[in-house]
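In this view, the complex is presented without one of its protein chains, the others remaining in place.
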């Protein structure tokens, strides 16, 4: 219920205002280099408190490696990571103790569990995603050993849609913008929302380059199905597209089919996946985030006793969760691809013989 | 790898041109009425060969219940269903034995497994979805006992987008059209594609009414994540949206948040899911299908030896897979909701005591 | 709930007096030879009705391969097998419709499910094990390709304990006796029980030769734990021993440790498993079956209304389930080892590189 992956499995734990958050990575092959600085670099990209486009909550997000490593190599045993919470302000949440914040999981956790940790959303807080990003910081080394690269960036903020895709530019951008020509308009959109005590949605693009053909287990662990599950499971995601995505539903077969020659595919409408299995072409997906539900307007809502009340939020929140969310989407892609790489081993008797004979 | 669900688990098997297709349903509670005619009614909705909008392949799709039932009640043991193939024409496929049909899984199965059953796509054929639909015909009785209803229909064919949503109309429509005012235009779009030896994409809407609050297991079996996985795993699906979907990424928080009063939600942008858990509001999702890859144009492609060749298809194919695909999407929603209902049992100590003390 | 294995997964279905029994094998690598005669040979060893030492129920146990094979090779997709029931005599069971047969699962199925298929034990019948044996008939080819051999035989019937272990002799023995010197005494024990309308217990030995070192996933998919689970899950098994087994609890460390030289192990008290992982030495386990609960004495019992009643059984039953049970134990060992072989792939970065680079 709280783990992700079948052969490479990540369990996360922790709450927004508890001792901290962490994860356990199982199934990581032995002999992979593991350096804390790599994990820290991933966390740094997701870390709050750095720019005007993100929440002011300051967390150093310093990771502790509790197990699974010996002399800087993975040992094949579970790798536990822990990131202590440092800057929680639980006092901000006294006022919402008994009400359901609109757009949040307050109501549904209450209905499901009959109680909830109301401080900062508890377990439902996006703070949990730091654990996933830390896991990606470990697992990425496996993909690197195979020359597989995962990239991400922001393609839209509200109605400002980018066109060009420049992952190098995104790396240096404070909002991970893929299109340099509309980065400023996208930043302005975020600040306008923030200044009106509101928030705004956005969209991220993830690309996986170098993945071998053959990843994905038909019929119910298809690569696209697993990616969709992974992405839709990120806080605030409301839509996932593979390749041409929704636009494919508007096209004719003669427009959407990717023709081939001896040299390979002539186009990539499919986004690198056919029949749920990677084709060797770049894998592309778009992930759409709703606007942050925490806004600083008076909002009608319900309390736990069923009364109509008004929600007035305090606290520090991202005006646009898509920005830091794009790093999480990239992290989840790393985890899915690594899982699928390992699951795919043994698909043929030739592979089995190659390892055992 | 070939099963779906955690507490209510469906495994399917079979190929387009083998003996038949079938499934095993595990975890179905005992004491649920099981009547073959209900399964048959589901299969009838998906069955090919009935209208000009679907493939001419004629299959009676007669289901055999091999196990798990005694005196018309489920026994709690595995329910095996089998649907023999009747109308396969393997001779149609001799010409494609050694080439990769564009837009199909031929290349990826070849790359993954080193061999493939080339007759009608083998396992990757959409014929497999009959087994899922049959499973829904069994599982639906569980939802009915709880007054949960799942509905589906077509909201778009190519660029003809419906606006109104009338599930009753869809039931009687040959293309399951939700909007009566554009049904004819949608039909015409399909026939135009068919007559030009082409195909066209389309979009389906699925709505789940009456599901209790509390379904979905955070963080990695979230209801929306599981629905996304289920839908993206259907043949030809390239995008999944929950509630407001992609549009949420264009909005502000003040527009997208669902406010509440003592009477409940005042809107449903969230599509009935918050934090991955059902809220009690109707659950809504849109599923987008690519155009059928099988078209009757000469298409450049590659063969299994790596040569450039031309693909000229024969055979009988749906000009728009979205139509029959909408029934599959509805079936998958039935399976996900039933699984989540069972998984949710035991979320609180009160529930556990209620059953055991 | 009704499937076994993680990477190579077998789901079974069917009841004693329903249409038949079957299974679905998922995760079998592509390209493995699959011949019906091999499955049939396994079924023949387990088949009832051949000797005075087994039930008189006559079943031809003719298997149908419903999917997953193309041109006599596995395709990597699910392999469904079905064995129709032929010789059920449901009329034998009218008298036990409302009572709980001592030693059977009648009471527990009733308590769990609130209803039961009382004909021949329904799902709880040992007839289900034919499906497992058929699965082994498919999977064995994978082990053969790696020169791994699984063997079994009977080491004890009641109090007649064999000493020598001769698997070749067992193959030709009607009761699969491992020790030729006490085979006749073991046969006489079975017949004596049968003639007094009683039954008798027995013990089987399973040996796996040629399995590579490294199989088993610590800490919770240990090879010995998985073997214990597999064996204890066979109808009537009440104890499982690995290597020295219970006797290890009586020894000193200096007696039980397997010392080594450059040539390998000097003994095999461990039964080929250390720390849950195979060591390369032969894997040995003993499996202990209770006597058949179906006996033809008048037995006090309870009925479904809670009354004291007397159970007088009719029907045809094995006087000693251990005999045919030993074939099931061998089959389960085949399934566990194959699963572990596939799960082990990807344990090191070197293995991953070997397959992908």
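All chains are identified by letter, namely A, B and C, in their written order; residue positions are counted from 1 within each chain.
In this section, a contact is a pair of C-beta atoms (placed from the backbone, for glycine too) under 8 Å apart; a residue touches a chain by one contact, two chains touch by 3 or more.
The structure presented is a predicted model; accordingly, all values stated were derived computationally and were not measured.
Asks: Who touches the missing chain here, C:228, C:283, C:323 or C:355?
Replies: Only one listed residue reaches the unshown chain, and that is C:228.
Asks: Of the residues listed, C:26, C:179 or C:241, which one is in contact with the missing chain?
Replies: Of all options in C:26, C:179 or C:241, contact with the hidden chain holds for C:241.
Asks: Touching the left-out chain: which of A:12, A:88, A:173 or A:254?
Replies: For the chain that is not drawn, the touching residue is A:12.
Asks: Check the options B:142, B:157, B:287 or B:336 and report the residue that touches the missing chain.
Replies: Going through B:142, B:157, B:287 or B:336 one by one, B:142 is the residue touching the chain not shown.
Asks: I need the residue numbers on subunit B that touch the omitted chain, in ascending order.
Replies: Touch with the absent chain occurs at residues 7, 27, 29-32, 76-77, 142, 145-146, 212, 218, 341-342, 345-357.
Asks: Taking the full complex into account, what residues of subunit C touch the chain not shown?
Replies: Here the touching residues of subunit C are 1-4, 12, 100, 102-105, 107-109, 111-114, 123-124, 128, 156, 158-159, 193, 198-203, 213-214, 216-222, 224-233, 235, 237-246, 248-262, 264, 266, 269-271, 273-280, 288-295, 297, 299-302, 306-308, 322, 343-344, 347-348, 350.
Asks: Against the chain that's been left off, what residues of subunit A make contact? List them.
Replies: Against the missing chain, subunit A presents residues 1-3, 9, 11-15, 18-22, 24, 26-27, 30-31, 64-68, 70, 73, 75-80, 82, 109, 112-117, 122-123.
One rule holds in what follows: only the chains that are shown with their structure count from here on.
Asks: Averaging only over C-alpha atoms, locate the centres of subunit A and subunit C and give their separation in whole Å.
Replies: From the centre of subunit A to the centre of subunit C is 44 Å.
Asks: Of all the residues in subunit B, which ones touch at least 2 other chains?
Replies: Residues 1-3, 12, 109, 112-114, 123.
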